[in-house]
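Omission of a single protein chain aside, the complex is shown with its protein chains in their original locations.
To keep things simple, chains are lettered A, B and C as they appear, and every chain counts its residues starting from 1.
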Amino acid sequence: MSHEKTYDLTWNQYGKAEVRVVHVDRSGPQHVVRDLNVTTGLRGDFEPAYTEGDNSRVLTTDAQKNTVFGLARETGVGEPEAFALAVARQLLSACPSADVARVVVEQYLWNPLSGGGGHAFSRAGSHVVVAELELNRDGAAELTGGVDELVVLKTTDSEYSGFLKERFTTLGETDERILATQVTARWRYAEGAAEGADHAAVKAGALEALLGAFAGHYSLALQQTLHAMGVAVLEACPELAEVTLTLPNKHHFLQDLSAYGLDNPNAVYHADDRPYGLIQGTITRR
Amino acid sequence: MSHEKTYDLTWNQYGKAEVRVVHVDRSGPQHVVRDLNVTTGLRGDFEPAYTEGDNSRVLTTDAQKNTVFGLARETGVGEPEAFALAVARQLLSACPSADVARVVVEQYLWNPLSGGGGHAFSRAGSHVVVAELELNRDGAAELTGGVDELVVLKTTDSEYSGFLKERFTTLGETDERILATQVTARWRYAEGAAEGADHAAVKAGALEALLGAFAGHYSLALQQTLHAMGVAVLEACPELAEVTLTLPNKHHFLQDLSAYGLDNPNAVYHADDRPYGLIQGTITRR
Amino acid sequence: MSHEKTYDLTWNQYGKAEVRVVHVDRSGPQHVVRDLNVTTGLRGDFEPAYTEGDNSRVLTTDAQKNTVFGLARETGVGEPEAFALAVARQLLSACPSADVARVVVEQYLWNPLSGGGGHAFSRAGSHVVVAELELNRDGAAELTGGVDELVVLKTTDSEYSGFLKERFTTLGETDERILATQVTARWRYAEGAAEGADHAAVKAGALEALLGAFAGHYSLALQQTLHAMGVAVLEACPELAEVTLTLPNKHHFLQDLSAYGLDNPNAVYHADDRPYGLIQGTITRR
Partner (left out) sequence: MSHEKTYDLTWNQYGKAEVRVVHVDRSGPQHVVRDLNVTTGLRGDFEPAYTEGDNSRVLTTDAQKNTVFGLARETGVGEPEAFALAVARQLLSACPSADVARVVVEQYLWNPLSGGGGHAFSRAGSHVVVAELELNRDGAAELTGGVDELVVLKTTDSEYSGFLKERFTTLGETDERILATQVTARWRYAEGAAEGADHAAVKAGALEALLGAFAGHYSLALQQTLHAMGVAVLEACPELAEVTLTLPNKHHFLQDLSAYGLDNPNAVYHADDRPYGLIQGTITRR
């Protein structure tokens, strides 16, 4: 076809998204539930599938799904980071045309219920823990952990002032506001630090650092809070090289009640939906 | 207009939905956050607004919103049940044409963060607590509490067999399955029992009863589990007359791994999205 | 168990929710796609399942799902109203303990793509068409049609004034505003009118009436617009006895630009999310 001379496939990736695999370890009196949402992807020399519909090099997305379920049985499911690595290795082994396997695992957390005899649970919190792995055929791997939808709020120790003033700046300065956000964090392991790391401990440390910095920090700006949270993660976890945070500023506006004769001494707020500030940053260990 | 003779307005209700009011009580060292989503509605003699666009009897939905914010300041926000009653009384007082005021309050829960000095919080769980009040002008009130999105799972003590067999019944019987659901519950107070009730205690008791019954119950059917949960709520809370439960059966299917040579002794499951069983029932104190 | 003497199961319903069945009729050059989301429910004498876990009277929700798929093959899928009736009859036939079968069908609509040779389609609009049927064992049926998520907006011919004034009323009166809503409508057939009705024609007529009334109506209140839309449906469709409309007032607030020296002659609006007015009403043919 003539367009092959005119157009190049300059990037490709394909896989199976959102395999909802749940593994139960019943070996002890306290059952262990691993409740995962796994997405796989392969990149490599798959151009014939795109240009000609020649699928001969393609490990089907259905087979990728089966790999997830099969390995959950064969290797068990421990920490998502280790499971992601097992899946990525198997995918590269099964598919010679793949250069890189990408595996993203979201984990939903469960708390044992008292009185449940070790086998009843309720959903733990609203947040989701994440592991993202990219494995190259040469063995190089990049591992990133993280958390989504971690919702936090503080009722004081937050002010906002001293900002640039120009024509469209009408915001008043305040030395007292509610600060609320829904944390999305991604922490990248230093080169070589992922293997042998205690991933459960890293996650626990990173989460504790995020919450501790948010709680203990006096905020002059959400940017500053972001920086403090990122630094806290890197200080708590020497295995990590870099943290990226995405923090929506979930505005809580002090409601003006004066039209019906009421004051409002930082008591009643309107939690607004949109628009919202969106503050992002990456902190890197030097 | 001639259609007035042909068509009747046989039901009407109008109000403001989803007023996101957040109240902070800063009077003690531990700040108290009430994070609510309030919906109001009025029913009554509003036909001229519908048939003629005559708004003279209409308390605007904007004023209903202001009432929510204003009362949050004037009366404070304690338990949502009491706040709903205060709002409903004010709405009926302000709007003579209304016969009934309906106020629904969803409450998002927050846990204090350690190290937060009494003023930092994270979202507590994924569930939402609800209060629904209908207040008549004659003073009669119906109060219903409840919970939404309470997600629970048990890894054993659940079987399913002995069901009707007919042409379309192909399901196998099992003596071991994962049972998972997302509880929606509504508990109605007995007549006269809402006033003077300790609503916080009722909610805590009802939630504990729901979770305890789910955890401790050996399930032969989700219907049976529903009944046990409803009975447990009524046994725990003498103030309540009736419980309605809506329980989706969030299917966890044992994944068939035999095609690639693996057994699956209740270890690896697929958490399916749709379709799902939907089991409902109302249990009433005699 | 003693609680059987104390507590009654006063209402029950169970079934399979959201069976995503897609039927393709390939008999003509233009393929016909019926893309449905079917929910079934049974009510009746199922108390032993709830109180004792005795499933012997229970047609499993899995079998209900199979019934939907099986009838889609056996009877084909024409109009959702007729398919719902076929499913309901089969469910009652298969399950002697059921008194009532409830079948709700949501239909996603597709438009043929030009150049697609009669077999390529794109999603038609954002709205969903609905049919709800309740069939009693004695043959009595209640059929309701409807539409969800029908989003409409008008840029003029809408004002709002003359409303009740009291302490919390601070809203200004306006003779020019944007009126926007997302229509949820349910139209109930008159007794005996469902059988033999041309359901496709009724739906087309009802939708055209809703849109025509919204477009052509000069609005003094969303209540009045609701009434006009409901009356238009009943005038267009003699088969229908009653229409219920739920209309959120999707507020478009004129943005105040005066702080940076700009006027705003009904040009720039903020489309707000929450809170929103919620106007409801039922219009019944006398």
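By our rule, contacts are C-beta pairs under 8 Å (C-beta built on N, C-alpha and C of every residue); 3 or more make two chains touch, one makes a residue touch a chain.
Everything numeric in this text was worked out from a predicted model, so none of it was measured.
Colleague: What shown chains does the left-out chain touch?
Modeller: A, B, C
Colleague: Please pick, from A:V32, A:A94, A:L109 or A:L254, the residue that touches the omitted chain in the full complex.
Modeller: Selected residue, touching the omitted chain: A:A94.
Colleague: Contact with the hidden chain only, please: which chain C residues?
Modeller: Considering the whole complex, chain C reaches the absent chain at 20-26, 31, 33, 35, 66, 69-70, 72-74, 110, 113-117, 119-126, 150-157, 178, 211-212, 214-216, 252, 255, 257, 259-260, 262-264, 266-273.
Colleague: Need a quick check: the contact residues on chain B for the chain that isn't drawn.
Modeller: Against the left-out chain, chain B lists 167-168, 170, 259-261, 273-274.
Colleague: Could I get the residues of chain A that touch the absent chain, sorted low to high?
Modeller: Contacting residues on chain A, toward the hidden partner: 3, 5-20, 39, 41, 46, 49-67, 70, 94-95, 160-164, 166-171, 219-221, 223-224, 226-227, 230-231, 234-235, 242, 244, 248-249, 274-286.
Just so it is clear, only the chains that are shown with their structure count from here on.
Colleague: What pair of chains is linked by the largest number of C-beta pairs in contact?
Modeller: After counting contacts between each pair of chains, the winner is B-C.
Colleague: Work out per-chain C-alpha centres and flag the one nearest the whole-protein C-alpha centre.
Modeller: B
Colleague: When chain A meets its copy chain C, do both sides use mostly the same residue numbers (more than half shared) or mostly different ones?
Modeller: Shared-number fraction above one half, so same.
Colleague: Among all chains, whose Cα centre is located farthest from the one for chain C?
Modeller: Centre of mass proxy via C-alpha means gives A as farthest from chain C.
Colleague: Distance between chain B and chain C based on Cα centroids, please, to the nearest Å.
Modeller: 22
Colleague: Please set out, as single numbers or ranges, the residues of chain A touching at least two other chains.
Modeller: Residues 259-260, 273 of chain A each touch two or more of the other chains.
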